[in-house]
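This report concerns only the one structure given below.
The block that comes next holds chain A.
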Amino acid sequence: MLLSTRNLTKTFPGTKALDSVDFDLKAGEVHSLLGENGAGKSTLIKCLTGAYRRDSGDILFEGEPISPQSTLEAQEIGIGTVYQEVNLLPNLTVAENLTLGHQPRRFGMISPRAMQAQAEEMLAGYGVDVDVRRSLDTYSVAVQQIVAIARAVHLSGRVLILDEPTASLDSREVRMLFDVIGDLRKRGLGIIFISHFLDQVFEISDTLTVLRNGCHIATRPAAEVDRMELITLMLGHELDEEKPDRGLSSEVEGTGDAIRFKGIGRRGKIAPFDLTVHKGEVIGMAGLLGSGRTESAEVLFGATPADSGTVEDANGAVDLRNPRNAIAAGFAFAPEDRKTDGIIAELSVRENIILALQARRGWARPIPQAEQMRMADEYIERLDIRTPDAEKPVGLLSGGNQQKVILARWLATNPRFLILDEPTRGIDVGAHAEILRLIEDVVAQGMSILVISSELDELIAVSHRVIVVRDRHHVSELTGADVTTETIVRAIAAPDAEAVA
Partner candidate 1 sequence: MLTKTLMATAAVFCFGATAASAQTIGFSQIGSESGWRAAETTVTQQEAERRGIDLRFSDAQQRQENQIAAIRSFIAQGVDGILVAPVVATGWDSVLEEAAEAEIPVVLLDRMVDSSPELYLTAVGSDLVHEGRVAGEWLVEAVAGEECRVVELQGTTGSSPAIDRKQGFEEGIASADNIEIVRSQTGDFTRTRGKEVMESFLQAENGGADICALYAHNDDMAVGAIQAIKEAGLKPGEDILVVSIDAVPDIFQALAAGEANATVELTPNMAGPAFDALEAYLADGTMPEKFIQTESKLYTQEDDPQAEYEARKDLGY
Partner candidate 2 sequence: MTGARVLRRVAPQLLTLGAVILLVSVYFPDFYQIVYANDRLVGIPIDVVKRGAPVALLAIGMTLVIATRGIDLSVGAVMAICGATAAWSIDQGFGLWAALGLAGAAGLVCGLWNGILVAFFGIQPIVATLILMVAGRGVAQLITGGTILTFDNEAFAFLGSGAVFGVPVPTLAWILTGILFGLLVRRTALGLLIESIGINLRASTLTGINSRVLLLAVYMGSGFCAALAGIIATADIRGADANNAGLWLELDAILAVVIGGNSLLGGRFSILASLLGAMIIQTINTGILLAGFPPEFNLVIKAVLVIIILVLQSPRLLPRLGFIRLRRERDEKPSGTPVEAGK
């Protein structure tokens, strides 16, 4: 084995990011690491490259235990990493980038000619035609990636970790990159490949390892796994699993109160789609990471305004140019990344709860202090927010309680359409159940909800119908009895025309 981990464990406050993970990389293989957001892929990489200190477990390099304290040390051991955003200096020349830190010297001075020669030698065999004297930013991202790879291979030479290298490349460039990866495999390097493009994963990989919730789920030869099985492994459901009981009737009376989205989309984010939201309806949205789920939600809320399509309700057109207008129209949005997009960490629980309502009232009409207290106390009790008092800064609460505060913030505005992006990610089981119960409560009062979730059980349990998103298109809509894990997984997996009706 070239590189192995045994019982690798890493915890962050509140979560176990890696739980006794075993991982093996052979020389001369491309090994893909798969999993949804928060599965532990990047934590594993960071432990391997010394960016994080592991809590326990071993890392073995050719059988020898290692513990790199920094990426530099990992590099010296033989583990090189190339990230999606190329970590090079765009305004230096290609040669300078390649030789930075180990420039050939003559009498203590850098010798430009020797540096060029060395750089050209390093790039030989990568099949790119590059003038190493030109500055790096005159070349495409793909060439920059290859320069970064050449540098990493030259410095490390044994293990190469590629973290989402294809995210910003077009198909021709991907091909160029894959040729390079294929050559390196032949030269005997062990390559760890991370990508959320499953087609690419299948094309380039020899071995697949799936992580979920910090646990190692499976390692299989790529040839022996099909797409559906892989997605099932990633999302965590067996196809033959018993259908969960759906607590909701699948029929919603089509009242005139519906909000109708027609052909709304945004170039580069999500292809135009239609959506009709009825009063008191829960719509689930399923799809893999990067499929366009969050982008759909952001277009619906005006966070990234749509560049096509119309929105109408019973009263005519609805203006969704920005979140403020969406909120005025009775929309609400609890985003996926609570820390950066949701909570205002240093403000108190009370202030966070009243914030959206206050923003809608405008600065000149402050909510009276007593009213603020009353609302805070009401929601703390109703959502069972665990906080010593309403004046505690919300950043000090646990993830589940922060999520409840954000829900409270939106419920306080009494919205008609609430968009929840991964409302239960990273929160404990108790809070999880409470949030699902809350969804049922508010729907009973006539609110409409769109839930985005990677947890299919959860989606099936709460949704009247489920929309499946793949490759930035809404590919299928499942209703009634069709809403099962199997149909959803099939719709997510279907490479093209076999979409479920």
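One rule holds in what follows: a residue touches a chain if its C-beta (ideal position, glycine included) is under 8 Å from a C-beta of that chain, and two chains touch if they have at least 3 such contacts; residues count from 1.
With respect to how the candidates were assembled, all candidates are chains of the complex that A comes from, given by their letters.
Source: prediction; values computed, not measured.
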Options 1 or 2 - which one, within this complex, touches chain A: 2
Candidate 2 partner contacts - residues on chain A that touch it in the complex: 301, 303, 322-324, 327-328, 333, 335, 340-347, 351, 355-356, 358-367, 409
